[in-house]
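This part shows subunit A:
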Amino acid sequence: MLKIEKLSVSYGDTQVIWDVDIEVKEGEVVTLLGPNGAGKTTLMKTICGLVPAKSGGITFLGEDLLKINPWDRPKKGVVLIPEGRKLFGKMTVEENLTIAAWKEEGKKETLEWIYDTLPRLAERRKQLAGTMSGGEQQMCAIARGIMAQPKLLMLDEPSLGLAPLIVEQVFDLIQKLQERGITVFFVEQFVEQSLKIASRGYLLEGGRIVLHEDSKSMLNNDYVRQVYLGIA
Partner candidate 1 sequence: MLLQIIASGLLLGGIYALVSVGLNLIFGVIKIVNLAHGDFLMMAMYGTFFLYTVQGINPYVSTLIIFPAFVLIGVLIFRLIIKPLLGKAETEVNTIIATAGLGFVLQNLALMLWKSDFRAIETNLTGKSYEFAGIMLSAGRTWAFVVCVAVAVLLYYILMKTKVGTHVRAVSQDTEAATLMGINVNKIYTLTFAFGIALVGLAGVILTPTFYVYPTVGLYFNTMAFIIVVLGGLGSFTGALIGGLIIGLIESFAGVMASAELAQVFSLLIFLIILFVRPQGIMGKSARV
Partner candidate 2 sequence: MKRFIGILMLVVFMMVAVVGCEKQPEADGDKAAGDIKIHVGVIEPVTGPQAPLGQAEYDGIQMAIEMINEKGGVMGKYPITFDFADSQSDPAIGASEAERLITSKGVPVLMGSYSSAIAAAISEVAERNKVVLWEMSGAADSLLLKGYEWTFRNEANASAWGAESVEFIMGNDAAIQEKLGKSAKDLVVAIVHEDGPYGAAVADGNRATAKKYNMNVAVDEAYSAKSVDLSSIILKIKSANPDVLLLTGYVNDGILFNRQAKELGLTVPILITHSGGHSVQAFVDGVGKDADFLMTVDPVPCNPNTEGFSAEYAAIFEEFVSRWTDKFGVPPYHHVEYRQFAQTMLFFNEIVPAAIEASGEFTAEAVAEAIRNADIPAENSLMGHGAKFSTPDKPWTDPWLGNQHTGQNYEARAFINQYFDGTLVTVWPENLAKQEAVLFLPAEHPLARK
């Protein structure tokens, strides 16, 4: 579904992504792991067009994504829920949700599904998004992404800054997405939990993919265990 080949990205003269190859197949949940500063967010942004690629290619369903305007990519089915949520704080929850719904078809049904799944949001539909708690905001941000009816939903650190209970809810929600037929590609800090819901994982370090295995082997990988799980 999403195929990244030999992708390199730089900021100014500084290259941050080096020849990255990633593939996400339809219906999969894939996680991208790596320390801060490894280039995970940059990679996500490049897929969405917020950061231009230097070389290499990104295809989505056979289409060259790099040739599509950033703002048209959601319409192709590629949606990113950015790090730090980036809700429109001065708009109501419902406005935040509907703004992403570029397609009339299925809009109502999706909204209903969201309100069913996340009753908190239904309660707060008229509240300004900026006044909600962090967890509610994150839910709203994910819901906003869902409203775009994506084929591939990407999440950049959805659990960042959330209370543990909420983090679990977030992971629950991600699993529900899979049930809805949405392919998920996400960046996380919680390695163990992430690998539990993902089928495969990529490990990005210093802008390069250093490891790519299915979740189980990754969880058992010595290097991962030592560095990221703190298990010596």
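By our rule, contacts are C-beta pairs under 8 Å (C-beta built on N, C-alpha and C of every residue); 3 or more make two chains touch, one makes a residue touch a chain; residues count from 1.
Here is how the candidates were picked: all candidates are chains of the complex that A comes from, given by their letters.
Just so you know, these numbers come straight off a predicted model, no measurement behind them.
Engineer: Only one of 1 or 2 touches subunit A in this complex; which?
Structural biologist: 1
Engineer: Touching residues of subunit A toward candidate 1 in the complex: what are they?
Structural biologist: These residues of subunit A touch candidate 1: 48-50, 69-75, 79-82, 86-91, 95, 98-100, 102, 144, 148.
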